[in-house]
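One protein chain omitted, others in place.
== chain A ==
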Amino acid sequence: MRIQNREELDQIRDMAAAKVSSTKCRILICAGTGCLAGGSGEIYEKMCELTKDCKDVDVEFGAEIAHSEKDTKENSNVDINKDIDADVDKGESVSGIEIPVAVKRSGCHGFCEMGPLMRIEPLGILYTKVKPEDCEEIFERTIKHGNIIHHLLYKQDGIEYPKQEEIPFYEKQTRLVLKNCGHIDAEHIEEYIAVGGYQSFAKVLFEQTPNDVIETILESNLRGRGGGGFQTGYKWKQVARQQEKIRYIVCNGDEGDPGAFMDRSIMEGDPHKMIEGMLIAAYAVGAQEGYIYVRAEYPLAISRLRLAISQAEDRGLLGEHILGTDFSFHLHINRGAGAFVCGEGSALTASIEGKRGMPRVKPPRTVEQGLFAKPTVLNNVETFANVPMIIEKGAKWYRSIGPENSPGTKAFALTGSVKNTGLIEVPMGTSLREVIYDIGGGIKGDAKFKAVQIGGPSGGCLITPHLDVSLDFDSLKKMGAMIGSGGLVVMDDKTCMVEVARFFMNFTQNESCGKCVPCREGTKRMLEILERIVAGKGTREDLDLLDELASTITDTALCGLGKSAALPVMSTLRLFRKEYEEHVVDKKCAAKNCTALRRFVISPERCKGCSKCARNCPVGAISGQIKKPYVIDDSICIKCGACESACAFHAIHIEA
């Protein structure tokens, strides 16, 4: 049903909120990609099944956990309850009457390491690593009787954390953009409206001029979250002042950095927030058409966005005459075919136009001639998701978060050798130490921290001396790294930095569009050299050649991706030159990572002479006499490690 005006929007918000709060128990099962892969779909089915006849069940939470306050909103007269009704609601869907249990699929909670996750409201309990066979117990003990199931709680340093918000991983975060992720049902627009969704858009639509909006965004100093850190307000302003009246809003959801999934989580967990941001942008610059460019590798995000768009269209929040005004905005989804380079603005617009995704020379810039050669606002998902709250709470409020030049929060995908991997959001300017140790819980296996790779294939490394540096656009740039879209890979001393550089170069080379010579041929040659080095065939001259190639690529490549393609190598070469030199001169890999540089050694003290290793060696490199220590012939050994795993006495080890 279409919402005809602002009052109706408010009514729906109130009713939806009332309905949410009148639900005695909400079970939010994470349906982010990670948890889905962990079986959360099955858990959802099971919980639905179990709560099917909930009407008769007396849901009574035990004294163990205090009830949170519930305020039931006034009943509304408008009969729109049917629309609010969600398919999984159990019981009467009339606000004011308590619904015993609602099972919902939420977006990503971020704590992917501990998935599948289940949050139970209003208690705020977070169950971790839930299995389908736990469902019955959860239903019987927690839902019916309010008892906590201890073995499903998150534990850290011997402390149990029943409430999600108290878990250090969450406690240290400032979740603003990701606020709703994991807390609302992403597949129902009413849940978003219930938490104040589309209010910011209504505010600008009914109270502000487009110029007011641009001024607010400018004043907030919101900077693009896609990597460049360009001022969003300035971009909008440039588009707004173009002569051409047909303008486009494009959302870049082509999140291609390996291991990064901030944008995916927003699209899956809170798609309307991003859509609202795009609506505000469209209003500000006078655009009537918008495109969301999502990678085809995000099928869940695509289906949630499709659903979100159709629900918003049904509600009259997208399409013609939005909220009864003259403002119209149509939103389309374009699926990318999986090219990293299509994250670059001009390649992305070319791809939407149906052309080969290759960056073009600039000028003209996207703000002047972007999509279909029309002025285009191109921002990424997270940037758009920041907009509604800036409008809601004001530019000043926004600038109070984080440092002056990089205000707001930033979502990071925390991965690698850190205890709590997952999706986090912290104010800009937070130190790496806080991220790794406070939120991330420190290095896995309590190994030694070595470095953080930030910004993906376009980024660089940060090491121990950088642990206390503020994470923001400018500080990172100064250190030869970049925020990029927010991938944070933590590495311990078992990581070989040459291999890290090779990994990223391999990625860049595979993803280079092939247009300009430095990127196409240069990255290929850099990769060849790095492959040579990890294979133990590198020379000192190779290191100089790497430097030389890196400088040409950085200085002369056509697009931003090309220009930054050599950064992971340059950064590791600068910070870990000794490691590179060990590889090429001593043919050693201290991290014991590089297969070709491993040397398997049988320690004579431990070897019992059982011959098991020799029998397992596929190339006959091990010889010896029974009951006497065996030896490995290095010239034959292919470093497969079969002997090491075969040895029952741990007598075989890798010598760095």
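Throughout what follows, a residue touches a chain if its C-beta (ideal position, glycine included) is under 8 Å from a C-beta of that chain, and two chains touch if they have at least 3 such contacts; residues count from 1.
Criterion: contacts and distances are computed from a predicted model.
Colleague: Would you kindly match the missing chain to its UniProt protein name, picking from "Multiple sugar transport system permease protein", "Hydrogenase, Fe-only", "Sarcosine oxidase subunit gamma family protein" or "Zinc-dependent alcohol dehydrogenase"?
Modeller: Options "Multiple sugar transport system permease protein", "Hydrogenase, Fe-only", "Sarcosine oxidase subunit gamma family protein" or "Zinc-dependent alcohol dehydrogenase" narrow down to "Hydrogenase, Fe-only" for the missing chain.
Colleague: Among A:I3, A:L558 or A:A642, which residue is in touch with the absent chain?
Modeller: If we include the chain that is not displayed, A:L558 is the one touching it.
Colleague: Out of A:G158, A:P363 or A:G445, point to the residue that touches the absent chain in the complete complex.
Modeller: Spelled out, the listed residue whose C-beta touches the missing chain is A:P363.
Colleague: Consider the whole complex, including the chain that is not shown, and state which of A:L152, A:C513 or A:C589 touches that chain.
Modeller: Checking the options A:L152, A:C513 or A:C589, the one contacting the hidden chain is A:C513.
Colleague: Just the residue numbers, please: which parts of chain A touch the chain that's not shown?
Modeller: Contact residues on chain A toward the absent chain are 339, 341, 356, 358, 360-363, 509-518, 520-525, 528, 545, 548-549, 551-552, 555-558.
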